[in-house]
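Every protein chain of the complex appears in place save one, which is left out.
Take a look at subunit A:
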Amino acid sequence: MTDSKYFTTTKKGEIFELKAELNSDKKEKKKEAVKKVIASMTVGKDVSALFPDVVNCMQTDNLELKKLVYLYLMNYAKSQPDMAIMAVNTFVKDCEDPNPLIRALAVRTMGCIRVDKITEYLCEPLRKCLKDEDPYVRKTAAVCVAKLHDINAQLVEDQGFLDTLKDLISDSNPMVVANAVAALSEIAESHPSSNLLDLNPQSINKLLTALNECTEWGQIFILDCLADYAPKDDREAQSICERVTPRLSHANSAVVLSAVKVLMKFMEMLSKDLDYYSTLLKKLAPPLVTLLSAEPELQYVALRNINLIVQKRPEILKHEMKVFFVKYNDPIYVKLEKLDIMIRLASQANIAQVLAELKEYATEVDVDFVRKAVRAIGRCAIKVESAERCVSTLLDLIQTKVSYVVQEAVVVIKDIFRKYPNKYESVIATLCENLDSLDEPEARAAMTWIVGEYAERIDNADELLEGFLEGFHDESTQVQLQLLTAIVKLFLKKPTETQGLVQQVLSLATQDSDNPDLRDRGYIYWRLLSTDPVAAKEVVLAEKPLISEETDLIEPTLLDELICYIGTLASVYHKPPSAFVEGGRGVVLKSLPPRTASSESTESPETTPAGVPTGEQPDAIPAQGDLLGDLLNLDLGPPASGPPLPASSVQMAAVDLLGGGLDSLMGDEPEGIGGPNFAAPPAAAAPANVGAAMGSGLSDLFDLTSGVGTLSGSYVAPKAVWLPAMKAKGLEISGTFTRQVGSISMDLQLTNKALQVMTDFAIQFNRNSFGLAPAAPLQIHAPLSPNQTVEISLPLSTVGSVMKMEPLNNLQVAVKNNIDVFYFSTLYPLHILFVEDGKMDRQMFLATWKDIPSENEAQFQIRDCPLSADAASGRLQSSNIFTVARRNVEGQDMLYQSLKLTNGIWVLAELRVQPGNPSFTLSLKCRAPEVSRHVYQAYETILKN
């Protein structure tokens, strides 16, 4: 007696047979037939032809049959809308049934039928069910509102269902509350601005009460909703945390992770001196570890999130290293995540343990994993300030002679040399022994670099390099470039015996190669060597800056944003939702709450992850911020090894030597010199021309003329007529926008051109892109008599509701007086939204610039602007566009500028000013590229007026 029999009738007249059975008089036969239909439906067979016959079975008091018919209806109503109408009557009748189960079932099914005509009939029953005496019906109805909204949003708003839904948040039954929250959250997602979940301390209290009593799924909805609330001070944050903490012991991992999100977010507001703060930190570790004993799929999501948490607050899991040790039968995706977290947690205290593990992994079967493990050893060496152990582990691994292990080891040893020069050269001999086994370009390039760099200590360096040179044309570009540099280094170190070799490589590179990068570099060396060998030595053998730290940390602002998305897809992809959610629908920028200072005075921002070098460290440039490309050593493959930065005097020499012929190389296009793996932004495009500005290193590079005084306020456009008198029964409105000392206002001039007195003025804005709203009512005290003009300044706030407008800066305004209501729309200049604290830290600027993908970059020309760079910078600054850094390149002034909009969007700009040329080039980078055009317009307005 199983259901598999329903699948067996695959004869020709199947549909026909079913039809007959469906119309049978026998109840039993009918039911069997419907079951057959459903079975066919589950495997994707089309049984829609039976629609009328199945619907005929609907009027029955057998609940099972009814449910089956409903299942069928939901699937096929869309394709047979006219027939579906036939079912409406039964639905409406069922909504009145004395049995709550049937009432709920009916309203639930009706919501699933995505046919417009039916939804109209749904409204009345739904309204009743939302107020039903039975909570089971109410909670089902709550979800139904979300369904209906998905089908016809306007209808839901018109019918006032949203308000009823909001009322349900205060329902006495926790299940109803949870479902109402879930429905509202889903609706809010498609209306990011609508402020549907208007949370206040009272409603929060209700949610927290419901949290304890509702089902696990309800708890997730409530916790996710709580996470979006902004407590007013640390006390409120603490009390919410206290009531959320018990959720950490829930058996459902999704509940646990949502609770972790709330805590991680609100913790930001708590003072670190508080006892409660450290208690909370302690409480967070065990549940996170417990997640790792669950099924592998859960582990994976948990690990991706732990990766974020470890970067934000390494202290939580610093003693839990062992739980991240890899088991040989973990799925590969779990293994790789665990490995990554192990490196992040590695420290002086546990390095021995970690290395022993990594060494173990390097002997596993999976090649990818083994490679990652070897790389991990290198990353540990660079992160933890005692590399001896790492180096000796790597040497042990090289002894295994396993080809891919050796190759990976060579690549990471090169990085270790960059970090700790002149310390571990004793291993070079071992490396040289394994030269023959290297067949991957990256490893060969690394090895060549090592040989060139330490040519003076390797007796047979020339032989080794000569060996490489034999198959020069078969090598990949990476290796060719490296070989060229290495041989030039060798020549400069041992000029006498290697003259032939260098001749050979230079001619190979310049004459026999089709690769422009290679040719150009060959010519540079050639010219350098032939013009001034001393200078060449200084350039090529210049001391390289140390590389330091991890390169793959998530940028702090992005990390903070991601912390707000713990437990969601964003946390799995480590990207903000705006980067991947379809159509940008429902994306609200979330940010961590600021630490409130109610009990605490000032506190140093401690968000920097442990171990990131501070800016004062003179001898090490963080590899992350190392945007300066070096002309001579660009080919060091992996991003971990930041290109070296020659000292300034050398740089000068280089400039002289290169003369004008090569200028085009270093001009506008970074790819011209960059080669395949050079992806620095324009900020680093032309390092060789920096010249004297290089002075004492990187920091001076960015020294700027910050002496420009802040002027009183930003640029104000002259008033324009917004509403002509003809269109507004005699009322003429002209106006402009201003921004002064942090406040935005709309300056209006109202003229009465009618023959009657005007009174009772009021103003209202439609929802707009930046939430502009009047901060005070329009105050015109005296009535406006004919031909009278009144000037008024209306203060604006940016806390109004947000809706994306087209164009972005469109503002729709309604003005009312005793005569009528008038509507007009105007475009506001974007610069009124530039806030005063829009100056970005330099390091951050570099990192952010690098981080924003290049497709977000937009370039504009500002023509006919006769200003000098200084004047432009000053003028822009008074409109809150701040110059972060400034450089002079080939006589052009490059201004690097940042600005922040009232809604927290950062815009980074590079403004190129050429003396004597009235055209400026403006490149803008922003995470929300749609603002770029308007920022450009703002630039143009400010600069031209």
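Operating definition for what follows: a residue touches a chain if its C-beta (ideal position, glycine included) is under 8 Å from a C-beta of that chain, and two chains touch if they have at least 3 such contacts; residues count from 1.
Operating definition for what follows: contacts and distances are computed from a predicted model.
Its record in UniProt calls the unshown chain "AP-3 complex subunit mu-1", which is the match among "AP-3 complex subunit mu-1", "6-phosphofructo-2-kinase/fructose-2,6-bisphosphatase 4", "Cyclin-H" or "NADH-ubiquinone oxidoreductase chain 4". Screening A:231, A:287 or A:838 against the full complex identifies A:287 as the residue touching the chain left out. Screening A:136, A:523, A:765 or A:824 for touch with the missing chain picks out A:136.
Of the candidate positions A:224, A:442, A:538 or A:910, contact with the hidden chain is made by A:224.
Within the full complex, the residue among A:535, A:570, A:881 or A:924 touching the omitted chain is A:570.
Only one of the listed residues, A:24, A:205, A:363 or A:945, touches the absent chain: A:363.
Touch with the chain omitted from the figure is made, among A:63, A:230 or A:776, by A:63. Listed for subunit A, the residues touching the missing chain in the whole complex are 1-4, 6-7, 27-28, 31, 35, 38-39, 42-44, 62-65, 67-68, 71, 75, 78, 99-101, 108, 111-112, 114, 134-136, 140, 143-144, 146-147, 150, 173-175, 179, 182-183, 186, 189, 213, 215-217, 220, 224, 246, 249-254, 256-258, 286-287, 289-290, 293, 295-298, 300-302, 319, 322-323, 325, 327-329, 331-333, 356-357, 360, 363-365, 400, 402, 567-570, 572-573, 577, 580-582, 586.
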